[in-house]
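A single protein chain has been omitted from the complex, and every remaining protein chain is retained in its original position.
Chain naming follows the written order as A, B and C, and within any one chain the residues start at number 1.
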Amino acid sequence: MIIVLKPEVTDSQLKHLVSKIKSLGLKPMISKGIERTIIGVIGEEDILRSTPLDVFPGVEKVMSILAPYKLVSREFKHENSVVHIGKVKLGGKKIVMMAGPCSIESREMLISIARSVKRAGASVLRGGAFKPRTSPYSFQGLGEEGLKYLKEAGQKTGLPVITEIMDIRDIPLVEKYADILQIGARNMQNFNLLKEVGMSKKPVLLKRGISSTIVELLMSAEYILSNGNFNVILCERGIRTFEDQTRFTLDLSAVPVLKKLTHLPVVIDPSHAVGKWGYVPSMAKAAIASGCDGLIVEVHPKPEEAFSDGAQSLVPDNFEKMMRELKAVSKAVGRDI
Amino acid sequence: MIIVLKPEVTDSQLKHLVSKIKSLGLKPMISKGIERTIIGVIGEEDILRSTPLDVFPGVEKVMSILAPYKLVSREFKHENSVVHIGKVKLGGKKIVMMAGPCSIESREMLISIARSVKRAGASVLRGGAFKPRTSPYSFQGLGEEGLKYLKEAGQKTGLPVITEIMDIRDIPLVEKYADILQIGARNMQNFNLLKEVGMSKKPVLLKRGISSTIVELLMSAEYILSNGNFNVILCERGIRTFEDQTRFTLDLSAVPVLKKLTHLPVVIDPSHAVGKWGYVPSMAKAAIASGCDGLIVEVHPKPEEAFSDGAQSLVPDNFEKMMRELKAVSKAVGRDI
Amino acid sequence: MIIVLKPEVTDSQLKHLVSKIKSLGLKPMISKGIERTIIGVIGEEDILRSTPLDVFPGVEKVMSILAPYKLVSREFKHENSVVHIGKVKLGGKKIVMMAGPCSIESREMLISIARSVKRAGASVLRGGAFKPRTSPYSFQGLGEEGLKYLKEAGQKTGLPVITEIMDIRDIPLVEKYADILQIGARNMQNFNLLKEVGMSKKPVLLKRGISSTIVELLMSAEYILSNGNFNVILCERGIRTFEDQTRFTLDLSAVPVLKKLTHLPVVIDPSHAVGKWGYVPSMAKAAIASGCDGLIVEVHPKPEEAFSDGAQSLVPDNFEKMMRELKAVSKAVGRDI
Partner (left out) sequence: MIIVLKPEVTDSQLKHLVSKIKSLGLKPMISKGIERTIIGVIGEEDILRSTPLDVFPGVEKVMSILAPYKLVSREFKHENSVVHIGKVKLGGKKIVMMAGPCSIESREMLISIARSVKRAGASVLRGGAFKPRTSPYSFQGLGEEGLKYLKEAGQKTGLPVITEIMDIRDIPLVEKYADILQIGARNMQNFNLLKEVGMSKKPVLLKRGISSTIVELLMSAEYILSNGNFNVILCERGIRTFEDQTRFTLDLSAVPVLKKLTHLPVVIDPSHAVGKWGYVPSMAKAAIASGCDGLIVEVHPKPEEAFSDGAQSLVPDNFEKMMRELKAVSKAVGRDI
């Protein structure tokens, strides 16, 4: 950590600060420059991070040198992590396609979608049983009934299933039915929920909050790993900006940035990001070209009758067509799908 | 709701859409313009809101006419709501000052702060026992022990107390000790938590998410009111923007906007918004001038030793000085403090 | 245009509004719904756009039906526009690669870069002679001397050249040397400059402002087309968000959105968007996969000695390696490069 002092800092302020640093068991190194004096502090940066040195009189600013995350970092583990979901491996050469409806609406519908996405090449079935909805008056999901349909559809097709968990109290229930626990964007900083899924043995897909930085996403993943669960998949699903032609702005640069900073696999959700099905295939292709490890997309046989997010769902025919295009792009970047 | 059709819409697409609208029990009214045909739909707008009409072939866009919130709206209740917290009334002529440390760190420290903020004119004591921290390695709060100190400090000074609740499982505990339940910015869309505090009898202070729109804040409040709890206080605490001189950007325009749209009282948190104590008094004065009903600020006797957010905390002397300035501004806008 | 009235609108307010609409030569159509009365207005929407109807008493809001741009729209021209730059065609099957240094620094350096990017497959040479710099103390470009080097390097390699124009007074000068006039992000709404290049016969590459919406970009292009110059190329180069791991956030969804709304070709600048050369190849591949018509990237033989933006420049070897990867991706999406 580097502490930059104000030009008008007094000797007694400098002494006060230095003695504080020493009292924390750290070693201060002072360099007097032409315009500023700076103190480099050697030792555990975490001790400093929790000490608000910037309020000391005479301090202009405090700058961190080390990243605040550890277990998720490339420094901690150099090679890419591969998350195993039954027989599916996420994080290897093969790009994993997760597809299905936003909400689970009925048993028949779900089984039918599962069959068509499987046929087109998906390896994981998605479907929401508990839905976070902005309005209390919107459809909130089928709950356990939905989970049962999801498990059944998964078994009938041989696809592992992923579903969102919103509430700590539902963990045992969701664990019983799902192969991957999804933490939605709104819960990315629901730290107690993160701790609890950190104690689960199921893989966790963690979505980036709509206004969370990449570092905050990594810090939230750190909550899960530090509780013992290393099977974490990161998911970029669009951030909030001023642009209103799309529902959110898909931040695809997050892919190479995450690949540099962390060993965890990265999945892209183009459907929620753009919010209109017509833009999904372009962004799915771009995501693969950028280097992601998987995609999660919404497919619905009759989007005009969907209980939620119909506008962003592909019909099965379009999904199949998109899968053919994704195959070509995957191959071009040295991947399979 | 207004449905704008594409210029190339066909008659059969138009018929399909019209029959769908009628099947929902609504009345479509078609107007053919020079460049576009539009359909006005008369009836319950909520029925339409949950039907993704924008995916129908031939539809260009769908535009809402009514706001999606009801119970929180000025249309539902014209006069300002006043929330009663013991003898304190929030939403009336008197501006309510809530003050205290970010985290509760010890019994003695809390009682001492409580006494000094009370002396300076605060009417509510704040203090965190459960802390949402970006890093799993940061101090997470004293839990129930902290709540006990908070209640004791409140009783000793006669100040009602407010504290954050992060976990549904803690509601009974927090209800036992606190006079106001605070929902933090990260949990503004933790809908299950909102439903649960909606069933509580305690007043709720709901903080705006750092990237939530004002309408989304109102929708989250609607979750609480629609579950029976009308004692809701809205709180603006800064939104995330590109500006990095302050921790967040305090959106003070939210005050007149909220005052127009809702009957609920509005409180401003300048401390978290700016992130540096030196800017707090300016923004506190501005908040009162803009028309808010209360403030919630951080006060700490030794910010340089605070366990969290020391940089944004005022020392008691500065708080007292600020209170004197706030009195003058309150009076200038026809309020007391 | 649709005008939504307040629930408490009076008859005289309604009459006042209706007579105003008629006085503008337009036809109002009134529909009384259960909760609101709305007026649909038939006729030239532009007349209404410049009349602030939302300040009339009794008006709740005014909603546009038509897009405000015309000549740039797909409705105006269905097929893709192809911009001819000498023998290079931008907007067709072949993806056009523009490459070169951020600033022109010396004659030799520029000719050497021109040769290496040509060899690797670039079809246009870029280089800045007038540099918009945040600081008055930074290198501001070589001016006309730089332009001469640029033209010479172009002639020696047979590559057409592109350079930024910042000042109306420089148009004759830049036109003399450059094949494409570039309008930088900071000048996207320098409307007088847009009008002037609209009267030029040279193609114009118009960069999106860092906080401009896609519609505003189209409106700025409309300035150029409406002054007679239809050879406009749109360029996305990153928008400003809260994320700080990259210099800006590259909004690749702008590609399919622009392809839907306009006939103009779309180019992506990954270098300025990400700000670090290590992320450029991923985003360049993603850009092509998303459907863009060209790329503009920074290449510098010794980035550590560059006068500007060295951190985002590829060395020639990396550029060549990237070009090989881009070839594969282009082919996968049915394009050449």
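By definition in this document, a residue touches a chain if its C-beta (ideal position, glycine included) is under 8 Å from a C-beta of that chain, and two chains touch if they have at least 3 such contacts.
This structure is a prediction, so every number in the text was calculated from the model and none was measured.
Taking the complete complex into account, C:Asp46 is the one of C:Asp46, C:Glu108 or C:Asp336 that touches the chain left out.
Although one chain is not drawn, the whole complex shows that of B:Ile21, B:Ile113, B:Ile239 or B:Ile296 it is B:Ile239 that touches it. Checked against the full complex, the candidates C:Gly86, C:Gly121 or C:Gly310 give a single residue touching the omitted chain, namely C:Gly310.
What chain C contributes to its contact with the hidden chain is residues 20, 46, 49-56, 68-69, 132-139, 166-169, 186-187, 189-192, 195, 209-211, 216, 219-220, 222-223, 226-227, 240, 277, 303-311, 313. Touching the omitted chain from chain B are residues 211, 213-215, 239, 241-246, 249-257, 259-261, 273-274, 278-279, 282-283, 285-291, 325, 328-329, 331-333.
Annotation for chain A: contacts to the undisplayed chain at residues 2, 4, 7, 29, 31, 33-36, 38, 40, 42-43, 45, 63, 65-66, 75, 240-242, 244.
In this section, only the chains that are shown with their structure count from here on.
The distance from the centre of chain A to the centre of chain C, each centre being the mean of the chain's C-alpha atoms, comes to 31 Å. Chain B and chain C have centres, each the mean of its CA atoms, that are 38 Å apart.
Chain A and chain B, compared by their mean Cα positions, are separated by 26 Å. The set of chain B residues that touch two or more partner chains comprises 240.
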